[in-house]
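Here is the structure we will look at.
Of the protein chains in this complex, all but one are displayed in their positions.
Letters A and B mark the chains in the order given here, with residues in each chain numbered from 1 onward.
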Amino acid sequence: MEVSVNVNGEDVTREIEPRLLLVHFLRDHLQLTGTHWGCDTSNCGTCVVWMDEEPVKSCTVLAAMAGGHRVRTVEDLEQDGELDPVQEGFIQEHGLQCGFCTPGMLMTARALLDRNPDPTEHEIREAISGQICRCTGYSMIVRSIQWAAQHESAVSLEPSTAGSAS
Amino acid sequence: MQVPAPFEYERATSIDHAIDLLERLGSEARLIAGGHSLLPMMRLRFANPEYVIDINDLADELGYIRVEGDHMHIGAMTRHRELLESDPLADVFPIFRDAEKVIADPVVRNRGTLGGSLCQADPAEDLSAVCSTLDASCVIRGSGGERIVSMHDFHRGPYETAVGDAEMLTEVRIPLRPNGSSAYNKVERRAGDWAVASAGASVWMDGAAIADGRVGLAAVGANTTSIEEVTSVLAGAAPSEELYERVGDIAAANCSPQTDMRGSAEYKRHLAKELTRRSLRTAVARATGQEA
Partner (left out) sequence: MTVTDEPQAADAAEERPIGFGRLLRKEDPRLIRGKGNFTDDIQLPGMLHLAILRSPMAHARIVSIDKSAAEAHPKVVAVITGEDLAAQGLAWMPTLSNDVQAVLATDKVRFQHQEVAFVVAEDRYSARDALELIDVDYEYLDPVIDVRKAMDADAPLIRDDLEGKADNHIFNFQTGDAAETDAVFAKADVVVSEEIVYPRVHPAPMETCGAVADVDSISGKLTLYCTTQAPHAHRTVYALVAGLPEHKIRIVAPDIGGGFGNKVPIYPGYVCAIVASLVIGKPVKWMEDRTENLVSTGFARDYIMQTDIAATNEGKILAVRTNVLADHGAFNGTAAPVKYPAGFFGVFTGSYDLEAAHCNMEAVYTNKAPGGVAYACSFRITEAVYCVERIVDALAYELNMDSAELRMKNLIKPDQFPYETKTGWIYDSGDYEPALRKAMDMAGYEELRREQAEKRERGELMGIGVCFFTEAVGAGPRKDMDILGLGMADGCELRIHPTGKAVVRLSVKTQGQGHETTFAQIIAEETGIPPEDIDVVHGDTDNTPFGLGTYGSRSTPVSGAAAALVARKVVDKAQIIASGMLEVSVADLEWKKGSFAVKGDPTKSVTIQDIAMKAHGAGDLPEGLEGGLEAQICYNPENLTYPFGAYICVVDIDPGTGEVKVRRFIAVDDCGTQINPMIIEGQVHGGLADGVGMALMEMIAFDEDGNCLGGSLMDYLIPTALETPDWETGHTVTPSPHHPIGAKGIGESATVGSPPAVVNAVIDALKPFGIRHADMPLTPSRVWEAMQGTATPPI
């Protein structure tokens, strides 16, 4: 069957099997290998992408179900050569080690801050509780997201400093 | 790589279309909504439907939480996240928010639906217990029209509901009664895990006494949707720790937990009692305005 999906702002159409999982569609058909897979039971969260601006586990969505919808992956976080604050936060606060769970964490972090620009520590932990990291022990992921939250609100108060690192 | 066996994909454009597809395609067709029960089973090849009917385009039509007359109507496609976040729902039936906080995880809750959970009828699934605690009814539509089935009759056992092959659940209705409240407690080994055991309780007060009350359990047996002895003991009873203990004992006696990796049968039976007590205590406190 044919499926048309808007991926990272671009409409793509491909011929697929109905059973193709969205994660494999992204990785194998579109070569967007930033999204990963790590389990068979929708537990690990390394496959998290956005569908219609909401984080979803792309291993538990058929590519066919994404037809007509908007999908956003980690590759879309950087815009015009500028990193998203969540990406910068993960660098500044050592929120990644092997980097395998990181794209999923970044997508969830970005969605969280879009809805809740000043989350508490508990709200951050809750937001990422469906995703597993084996390397970091989570504290530094939390700090990374807090960094992004602080730097976004700092810049939003001082629009004239946009373009310089906060 | 665990991937589903081949199937044909159909997308429903309306409820009638979905039912029509179910009729035409027969028992080898399954509806998919959130997909977080069905797809994992298909990946492990425990479920191998020949046709998958995607009803997510019905999310607007069937995703709602609204009061109509003396019932709260919740559309079958309402997502877990919506059930969690709805303040009108939490104000009247706090048991939903209690349960949704500990159902799956936030990302899965963006997709999974009320209807999907109820129709999957996993014995450890929480919303069946929530709905039976609230004495809900289920609206099932087929080509012949609609029928309304009580939660007790809807949930028949593990993975078995009253929904027929060419039918779909469209709505859950919960009676609105004054002076009532509810609560839910669940023990899980880790966030996102299935329940080791859960218990929900609802009470409706008549002055200082409990006029009516219900308890629903999850993960402790085949079908624990309504325990009549609980309701008869609670009728007209004055709230007290002894009462909660007694109802807890009844709940524990009326379940059939199995020993597995989540816990021993004895432990689960203990939880049936302990969590029933806690849920009753909280429901009463909420109903009498002592707790938010």
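Everything that follows uses one rule, which is that a contact is a pair of C-beta atoms (placed from the backbone, for glycine too) under 8 Å apart; a residue touches a chain by one contact, two chains touch by 3 or more.
Bear in mind that the values here come from a model prediction, so they are computed numbers and not experimental data.
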Completion exercise
Touch with the missing chain holds, among B:Ala99, B:Ala162, B:Val196 or B:Ala251, for B:Val196
Practice task
Spell out, residue by residue, where the missing chain touches chain A.
Solution key: 17, 19-20, 24, 27-28, 31-41, 43-44, 46, 73-75, 77-78, 81-85, 87-88, 90-92, 94, 96-103, 106, 121, 124-126, 128-142, 151-152, 155-156, 162-166
Fill in the blank from the handout: Had the left-out chain been drawn, it would touch chain B at residues 1-3, 5-6, 105, 187, 189-194, 196, 261-264, 266-268, 270-271, 274-275, 278
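Heads up, the rule we're going with is that only the chains that are shown with their structure count from here on.
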Handout entry: Contact set on chain A toward chain B in their complex
Key = 1, 17-19, 21, 24, 40-43, 45, 48, 54-57, 60-62, 64-65, 67, 108, 126-127, 129-131
Problem - Interfacial residue positions of chain B with respect to chain A in the complex - result: 2-9, 11, 32, 35-36, 39-40, 42-44, 52, 54, 56, 104-108, 110-111, 191-192
